[in-house]
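Excluded from the complex is one protein chain; the other protein chains are retained at their positions.
Going by the order they are written in, the chains are A, B and C; count residues from 1 in each one.
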Amino acid sequence: MFLLALTVAASLAGAPPQETNAPTVVLRADHVHTGTGAVHSPGMVKVRAGRIVDVGASLNTDGASVLELKGHLSAGMVALGDQTLLGEQGVDTTRFVLGEAETRLGFDPRQPAMQRLAQEGVTTVVLTPPSHSLVAGRGLIAKTGTGRVLANGQAMHVAFDAEMFVDRADPMEGQDFGGGFFFFFGPNGAVNPNGYKSSYSGAAEVLEENVQDPNSPVSKIAGGEVTAWLRSSDRAESARAIAFAKRHKVQGTLEAGPRIGDLAAEVKASGLGVALTMFRETDPHFATQSALALTRAGVPYGFCLSAKEQPVASLRMAAALCRRAGLTADQSWRALTSGAAQAVGLEKQVGALRQGLDADLVLWDGQPGELTSRVLQVWVDGQKVSAR
Amino acid sequence: MRFLVKRSPFLLAVGLASSISTGWAQEANGSHDWEGSLVAAAPSETPFALQDGNEEEGKPKEANAQKDDSKDDSKDDDEKKSKAKKKDKDKDEEKPEPLSLAAPQGPVLYLKGERVIVRPGKEIENGQVIVRDGRIMAVGTDLEAPEGARVLEGAVICAGFMDSFSTLGLDRASLTTSGSEPSARTVDALDFFGPDHDRQNALKAGVLVAESHIAMNADFGGTGVLLRTGWAHDPEKRLLTDESAMWSRLERSGNVVTRVEEVDSLISKLESGGDYLKSWRTYETKLAEWEKEIAELEEELEKDFKKAKKDREKDIEKAKEKGKEHKEKRHKEPKPPRKPRFDPDKEILGRVIEGKMPLVVVATRAAVLRNLLEATKPFPSLRLVIAGGDQALHVAPELAARKIPVMVWPSEPLSSSSVPSDTRGSLELAGDLARAGIPVVIGSGFSGSSAALPLYASLAVGYGLPEEHALAAITTRPAAAFGMQNELGQVRRGRRAELLILDGDPLAVGTQVQFAISGGEVVLEPQK
Amino acid sequence: MKLLSHSWTLAACVGALAWTGPLMAQQKQAIKAGTVITMTGEPIENGVILMDGTRITAVGKADEVEIPWDAEVTEAPNMVAMPGFVEAHSTDGTDRTNETIDVAPFFDVQDSINPVDFFFENCLRYGVTTVNIQQGNNTVVAAMGAVVKPFGHTVDLQMVYPQSGIKMSISPKSGKSRATQAATLRQAFHDLRAHLEELVEEKKVGNDRARREALAQGRDYEGEDAKGRAMTGKGWIVEGLETVPRVEIDEKMAPLLKVVEGKMRVFMYCGSPAEVHTAIEIAKENGFLETMTFVLGSGCHKAADAIAAAKVPVILSSNLVHIETDPLTEEETRTFEAQVFQDKGVTFALTSNNSGLESLWYQAALAVGQGLSREDALAAVTTVPAQLLGLSDRVGALKPGADANVVLYDGDPLSMRSQVQHVFIDGQQVYDRANDPRLKHLLEGEQPKGTQADPDGAREESAEDEGSEDEDESKKDD
Partner (left out) sequence: MTRTHTFAFALALSIGLATARPASAQEDQANNDGKVYASVLHTSAGETLKDVMVTFADGKITAIAPGSALPDGYAEGLVLTAGLIDLSARVTRSENAVEQTNEVESRLSVANSLDLFDRTWDRLARSGVTTVLATPPDRNVVGGLSAVLKTQGSKDMAQRQLNARNFLRGAMGDAPSSGNRPAWGSPNSIYNRRPTTRMGVEWEWRRAFFDAAAAPEYPELEFPGADVFRAVLAGNITLYVQAFTVIDIRTAVFLKEEMKREGFGDIQMWIDGGSEAWKDAQLLKRSNTGVVLSPFPSAGYSPERSFQAWRVAKDLDEMGIPFTLSAHGRTEPGRTLADQAGRAMRGGLSFEKALAAVTSAPAAVLGLEDRLGTVEVGKDADFVLWSGQPFELTSRIIGVWVDGRQVQ
């Protein structure tokens, strides 16, 4: 089913709803974890029109309604690179390069999975299109509770790993052309009208052509006009992706496997953020070592949502294991919030309790980084989306 | 050889089900999404007691195991996370005994900690523990360091964690074979020579004791072992017991009919084991009677041998006169009883049904559990443990009544393919079971890793299991499940010295293990 | 025709007997070689080996040893003479390497050795003169093995030492796991003990009953005298076995009884270090620890301490260097196992069994390459295996009284560029490279007598393409 053909009534409003005389609300909690290093016990957060106006130990509350909260208040968590939320989206194998495709058009922000994420404390999720092609189009960033899709969050998805080499290259699978089979011959006998490639060198050649061709949407990632999401799994693929990003001054995020720590210096030099596909194998040794290496090198990184049934629990477990491997409490918490936001270029919008950021707040019954804590209430863009 | 799971992607789950939202929705509208839920929804109203499972009738252990008859059912007022002091009914028998005069074989240790967690729910501030000859000699608040003892200090002293279902030390073939027999012994299959990262990580995470067993998919997989992760390379010291439990796996096949037969064949095999032991006992008694009878007969014959000799000579004379051949007198005597044929499998199953060793049954579906509980009712001595138990809530009252522990592990149920997805246990399962009064045990599971056991326990707390139950699920409960409640799981006099010194709360994520004491010796300490 | 052949053989035998006298006497020989490696001391420069019949009578420097006038002298000035290699454990030379039943100690390898098997021809080509044929590793208790010479038309002509030892395995046979394998092995000894106790019990009950019957009948009772032998052995003893004549013992279990009594060697295959400790435990329980020799798989050097403590000699795997990659750090550790065993004082022999990498000379050379001294490497393929098989006085060294097994090399035996030129077994030259029919056919293309040429020339199957790369023969699972 063609991805493009789907029409969705998504609330496409880019910015949060701007009422002029919106009410101001002050949330007071036993502990406010700003995520920028400071913890106010007790602390207050002033919110107006979906944005954080002020954060501090005590703010003047005249003209604002005060909300007394028992527990720990923190910023909402940011999850990267999720595939599970796109539901039964068909993987589009029509062409090897799908520059124009937009996940935004095929995504239902109201689906129950998004609500569940919100209830578990994840307020922002970054989606990348599932793909078997070299370029799979633009991803999207959405708020889980309200389902608001951020306008500026659509990175161009470019694959550097072996997922793009798929044996079936022909879209006509199962479609009958009337009167039995006949087939198109590609330029030299191969049935491959869509220009699919089967090797890294072949894919690299097609990518270079597209980046240099001005009327291909892919060329916009050169120079950083459009951010990019470079998907790689092993170190050789990551090295090629980094070299490509440096060559064409691409900005954005590198989705990398557990061994990316060996290339921490190169990643830092390239300016890319990292989305760690954290724990594919049962042994997290490499993944936690990479988290330590990236932290030492000062590279912003977050974790990818992977487990289908328990996505948020796996996210928090990843942070916990990095903490046990040597990260400090706020370093591991940063990977769940501001670090992940910085990795996709949203540090000015989400990921911390700071003046001017979106009002995404989570109330916990214990320290946010602890596994033993439970989520009590969640606000997204200043609206309460769930309460225990 | 370390067992690296490369099979279908492993899903995080403390028996995790897709119905994670139940935790949330359930709170809001009060209805549990199990069909016809038996458990009152809001956890906070249902008071439940932190029973310590079958604390009393433990396995008879060597001499100085002090009979622990104090039933410490401290009430636990469970508003989340509060550490209110509990009213403690059991007497404070921590008076230090005079130290025995004999010279100690192993090192003597003197541990000092700001918090000594005697057992989940009972703590001592600024306590000390003296360890000698592999045992805890004394626990108290004003103990002097015995002369020559090594002093170890830290924030928290608690019992070593115990993984009730680990795969440490077993190669893939031993784990997955379904062709095992009850008499097969896991101790023969242990191999710690391969890459050893899992075990070292488990030790660093504080898991000092792990239960390993072979043949996951067999009807009777043979006897498991309880091994000390700190002593894996010492064939003697690593074994706490080479008969921890007999493991059996139900739901081996997909279709319903065979699943019913599985339970019947399980019980009939156990019964045949019981009959086998009975037949040996009857043989021994009959043999004794026969020997007594024969001895009497012989005595009698000895007595009138002379007479018999004379009679015989007379008969021979008579026979010669008649020219006939003399026929000896027929001698009849009772036959010795027949010795039953030795059968190692039946012998071990007999000991299981007589309760010498617990039987752990891996089952997830409600129908199978109901069938199993029904079938095991006539055998009170059988010490049953359920492993998996994703739908155990359906039979919760009976499990609670018979105090049958349920072992939960954070991996998809073993037969993920044949278990309908909605029945898979959710992170809330542990909490729900505890609220229903069932002793909960947490294991790392078939494709889990022992090193993350404490993190699983913390996560279970994050999804509704009270903190004390979580700590109990990795210390006292597994010990009780394997009949070692007088040996492990608590910091009390007489228990084996399997202790940890931590730099923070056992269930906190950032906590690191400072010292680990196993078998009475320090097996892990910070590198200088 | 049948009658003729009968009489013919009869005459031949009589004739041969008549002839053996002088023939035997006449068979004095001497080999003069540039270098003689005796394996009993330093190599001798231009030494002499005196042979009489099938035995070596003297070895020494040319000027010190007086060659009898009637000895037939073989001059080999620029060659190296050394004792024939001794293969400590080989599963080749038989048609099938394993039985399907788990416990089969009553079988004997002699019944399946094929004297004209290609393996024996290849042994001669590489200077191997004594081979211990045992069954494969895919078993629990396998058949009794035999030590043979790789020359002779019938098995008994080849025989050196029949029933030289029983092959067992502690590593799981296919279909079993480690636990079930150990359980089956323990069960075999348990069944033997139960059987013996049953026999003694029956005999005792029978005797008591007879005695009581005599009492009842007023007869004096004269008990039978004990026809069997009391049981000896270091493991367990069944008291009163002397009352049971040995012939009454089930012949399926009799060989195991010899093992428990320490009268039959055991070659225990152990594929991984974890199984060493179980094997030692079972051997100690059943009294065959002193007569057991380990046949090790690669990697067992990790349990070298346990092996050294139990003083069990080992036969190393043909894969001399154990390579292990740590799945976590991907570091590759290579360990030369022979060195580990040597440092721990364990007697070890090398074997080329199913190594596919040439023969014992190749293993010895590779061992020297990895750091072993030349003497130890050569000993590990000559004197040590001889000692393991209990044939130290007959094979493995050139010394007076030993069998006349001599190999002549055209250079240093461990060099890539030298070949075996002559092989003598029991004083008789059994191989001469100059007229090796197979090599002549291959290298010079000469057609052996009495065979027609292959229609389209000797098409080899060795053309491999990338797909079917010639896999190392050691993957052959036996």
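Methods note: a residue touches a chain if its C-beta (ideal position, glycine included) is under 8 Å from a C-beta of that chain, and two chains touch if they have at least 3 such contacts.
As the structure is a computational prediction, the values presented were derived from the model and not from experiment.
K.L.:
Of C:V86, C:L366, C:L408 or C:V423, which sits in contact with the chain we cannot see?
P.N.:
Hidden-chain contact among the options goes to C:L366.
K.L.:
So one chain is hidden, and I want to know which residue out of B:Y110, B:W247, B:Y276 or B:Y456 touches that hidden chain in the complete assembly.
P.N.:
Missing-chain contact among the listed residues: B:Y456.
K.L.:
Which one touches the absent chain: A:Q289, A:S338, A:T372 or A:S386?
P.N.:
A:Q289
K.L.:
Residue by residue, what part of chain A touches the chain that was omitted?
P.N.:
Looking at chain A, the ones touching the missing chain are residues 81-84, 86-91, 130-132, 162-163, 165, 167-170, 172-173, 181, 183, 186-192, 196-202, 204-205, 234-236, 239-240, 243, 259, 261-266, 277-285, 287-289, 292-293, 304-308, 310-311, 313-315, 317-318, 321-322, 324-326.
K.L.:
Taking the full complex into account, what residues of chain C touch the chain not shown?
P.N.:
92, 118-119, 122, 125, 320-321, 323, 325, 328-330, 332, 356-359, 362, 365-366, 368-371, 374, 414-417, 438-439, 442-443, 458, 460, 462-467, 469-470, 472-473
Throughout what follows, only the chains that are shown with their structure count from here on.
K.L.:
Using mean Cα positions, find the chain sitting nearest the overall protein centre.
P.N.:
Central chain is B.
K.L.:
On a C-alpha centroid basis, what's the spacing between chain A and chain C, in Å?
P.N.:
67
K.L.:
As a quick test, compute the distance in whole Å between the mean CA positions of chain B and chain C.
P.N.:
Distance between chain centres, rounded to whole Å: 48 Å.
K.L.:
Taking each chain's centre as the mean position of its Cα atoms, how many Å separate chain A from chain B?
P.N.:
Each chain reduced to its C-alpha mean, chain A and chain B end up 45 Å apart.
K.L.:
Using the touch definition from the top, which residues of chain B touch two or more other chains?
P.N.:
Correct list: 4, 197.
K.L.:
Could you tell me which residues belong to chain A and also touch two or more other chains?
P.N.:
Answer for chain A, listing residues that touch two or more other chains: 283, 285.
K.L.:
Considering the complex alone, what residue numbers of chain B touch chain A?
P.N.:
Touching chain A from chain B are residues 4-6, 9-13, 16-18, 20-21, 24, 27, 80-81, 197-198, 205, 424, 427, 447, 449, 452, 455, 458-459, 461-464, 467, 470, 507-510, 512.
K.L.:
Could you list, by residue number, the parts of chain A that touch chain B in their complex?
P.N.:
112, 115-116, 119-120, 280-283, 285, 306-310, 313-314, 316-317, 320-321, 323-324, 329, 365-366, 369-374, 386, 388
K.L.:
Mind listing the chain B positions that touch chain C in their complex?
P.N.:
For this pair, the touching residues of chain B are 1-2, 4, 171, 173-174, 177, 179-181, 183-186, 188-193, 195, 197, 214-215, 222, 235, 294, 297-298, 301-302, 305, 308-313, 328-329, 331, 333, 336, 342, 344.
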